[in-house]
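With one protein chain withheld, the remaining protein chains of the complex are depicted in position.
Every chain is named by a letter (A, B and C) in the order it is written, and numbering of its residues begins at 1.
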Amino acid sequence: MASPTVEPRRPTTGPAHRRGLVGWFDPRGRRLGGLAFILNRLTGLGLVLYLYLHLMILSMLIQGPNAWDDFVDIALSPPFLALDVVLLTGMLFHGLNGIRVGLVGLGVVPNRQKALLVAALVIAALVAFVGALRIFAGEQGG
Amino acid sequence: MTTNLPRQPFHVAIVGGGGTGGALAHDLVLRGFRVTLVERGELTSGTTGRHHGLLHSGARYAVKDRESAVECIEEREILRRVCPGTFEENDGLFVAITDEDVAYEPLFVESCLASGIPARRVSREEALRLEPHLNPDLKMAVQVPDATMDAMRMPLRFFASAKAGGAVIRPWTAVTELLVADHLVSGIRVRDLTNGVEEEIQADLVVNATGPWAEQLAVMAGCDVPIRPSPGVLLAVRGRWCNMVVNRLHPSGDGDIVVPQRGLSVVGTSSWVVDDPDDLGVPEDHVERMYAEGAAMIPAIRTAERRAAWSAARPLIGSRDADSGRELSRTFKCFDHRETDGVEGFVTISGGKGTTLRAMAETTADVICRKVGVEAPCQTREVVTLPHTAYYAA
Amino acid sequence: MTVEKQPADRPDAGPRNAPVFVLQVISGAALLVLLGLHMVAQHFVVPTGLRYYEDVIAWLGNPVVIAVEVAFLVFVTYHALVGVRAILFDFGFSDRAERRITLLLWIVGIATIGYGVALFAAILNAA
Partner (left out) sequence: MTETVTNARTTRLVVSRRKEGDDPGALRYDTFDVAVGPSTTILDALVAIRRELDPTLTFRHSCFHASCGTCGMRVDGREGLACVTPVPTRDEVTVEPLGNLPVVSDLVVDMNVFYDEFDEAGRPLVRADDLIPECAPAEGIDQVERYEDCIECGICLSACPVAGSDPRYVGPAALAAAWRLIDEPRGRDPGPVLSLMDDEQGAWRCHLAWECSEACPSGVDPAAAIMRLRGAAAAARVRRLFSFGGNR
């Protein structure tokens, strides 16, 4: 009276719920660290774009004084100065957050992560604010 | 798996993915049976998983239920051997707070020793040195070989070994009816909840290992099983307030145990009786009582943050009219429904405790062997089970 | 309490290639210095932040400035493209595709640095 054997059943599974690439930039449900992850990538990509933009602009120097001096006049107008402030903020955050990622990422201060992150955000914001004032005030430097 | 026996022709279908079902699948596979186990939810999602995690030394039962006490201490030694690295073996303390507790101590210690359970009197000072968070007003304590287990991972070792031995383990598979014709159960009809497909599984024998749901399944075969679901409330608070298991030294009552679980402490338990094991509820007054009784032993529990409070339904065997669950016997029984209801091919195993899952499986497997005329000794006292993570190996 | 043989007890697979992250930290640290120098030398010391043509040419005449700027260009290009690579590698491409991405980025990197150096030369000659 041997009854048939039952086969083991491995249900075919559906795809995992992955946040994927779009998920990187979806701040919902994210905490401070996750926002730093997003900001680091955004500022990073922004700086890479700026690197090549900067090289293109510097290429105008070959065409001699007129082209370059006209560009400088435009670059000193308020909309461009505003862009400079954005660039400065991005640089400050990416750099300071980089210090956190570098130190913590090599196991130097693994339990200080949040403190370093908060410090990075605060310092970046402060210096960016001071920088903005000086940029718009027109007189700069030492 | 050392199965040196010829492959048996018999196929056993086990209903119920709790500790008993897992241990029985492991035992039967070692005895050469072909096994299919079905469970409507996740494994151990019934009573098994909600257990507070005490690996019983049996001391709690020594005075009033000697049979259970002896059963526990024997099983504890076997489980340490067949499930190595699965228990926190820090022993336990029965603490005496009031004079009545102290008066209870001689009978308690003598009953423990008579049951083969080592019990050592511990002075107040030594007890506080071992567990600094104990109530400073304690009078004395008794050290017993209690240990703690993970109520999901320890049984999962048996499922992992059964599965590796060829048992077919099918969670998410609900039994819709039993295949019964003129007093013979020939299999089960199931629905696979992962795709809604219904199918029949033929079996030479169906085992009802559904714990407090035993009666609901037995009714499907026209059988009757005197199982009363007796829920108890358990409270988990944040903070590991003890390493040893802390019990109250008095006749068994409510809230008389604190079991450490990782970063939590679990206080248990209370007891009442219900009919439907699916609808237990968590009465707040019971939770309050856990806080109070737990704080009597460890004052810090009074203000500890509540992590969770839940109910677990113990399957207690006894006559219908028992109103409080505690008098019912905590040992287990295996019902061969040919003898109790004249129905062939259907066996129910129920009652018992988390610690005695292996012994319950051995008893049931012996009954099954006798019913189908197979000579196969039990091997689960020696065979070491696989780690629980092996269950998830592809 | 005996614990059965665990996967951890298999023979040591030995070290693999150096982690790119360590190089990224090194280049990042270098950038903190070089970017600082660049910002001060090129922008902060100038009252309006940007130099007109003659000042630029005069300023670029100083070989130290050129050296710092080229070093800055090398490190920032490397750091930038390794960053891009890390982001691209999170897309879960195949190993073959990733090798091709790495090669492509090396080409872009060298081209960028080459262009930069050539640009300096061209600017100074044209002046």
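Quick note on the criterion: a residue touches a chain if its C-beta (ideal position, glycine included) is under 8 Å from a C-beta of that chain, and two chains touch if they have at least 3 such contacts.
Bear in mind that the values here come from a model prediction, so they are computed numbers and not experimental data.
Asks: Please identify which of the visible chains the hidden chain touches across the whole complex.
Replies: Touched by the chain not displayed, across the whole complex: A, B, C.
Asks: Among B:Ala162, B:Val266, B:Val343 or B:Val383, exactly one should touch the missing chain; which is it?
Replies: Residue touching the absent chain, from the options given: B:Val266.
Asks: Hey, which chain A residues sit against the chain that's not shown?
Replies: 11-21, 23-24, 28-34, 36-37, 40, 100-101, 104-108, 110-111, 113-114
Asks: Tell me where the left-out chain touches chain C, residue by residue.
Replies: The missing chain touches chain C at positions 1, 3, 6-22, 86, 89-92.
Asks: Extract the touching residues of chain B with respect to the undisplayed chain.
Replies: 41-45, 48-50, 53, 85-91, 93, 120, 129-132, 143, 150-153, 172, 174, 191, 193-196, 231, 234, 236, 240, 242-244, 260-264, 266, 278-283, 307-311, 387-389, 392-394
Everything below uses one rule, namely that only the chains that are shown with their structure count from here on.
Asks: Could you find the chain whose CA centre sits the greatest distance from that of chain A?
Replies: B
Asks: With centres defined as the mean C-alpha position, give me the chain A-chain B separation in Å.
Replies: Whole-Å distance between the two chain centres: 54.
Asks: I'd like to verify one number: the distance from the centre of chain A to the centre of chain C, where each centre is the average of its C-alpha atoms, in whole angstrom.
Replies: Taking the mean C-alpha position of each chain, the two centres sit 16 Å apart.
Asks: Which residues of chain B are in contact with two or more other chains?
Replies: none
Asks: Under the stated contact criterion, what part of chain A meets chain C in this complex?
Replies: Going by the criterion above, the answer is residues 21, 24, 41, 44-45, 47-48, 51-52, 55, 58-59, 61-62, 64-65, 68-69, 72, 75-76, 84, 91, 95, 98-99, 101-102, 105-106, 135, 138-142.
Asks: Using the touch definition up top, name the residues of chain C that touch chain A in the complex.
Replies: That would be residues 21-22, 25, 28-29, 31-32, 35, 43-54, 56, 76-77, 80-81, 83-84, 87, 90-91, 112, 115-116, 119, 122-123, 126 of chain C.
Asks: In the complex formed with chain B, which residues of chain A make contact?
Replies: Chain A reaches chain B through residues 1-9, 11.
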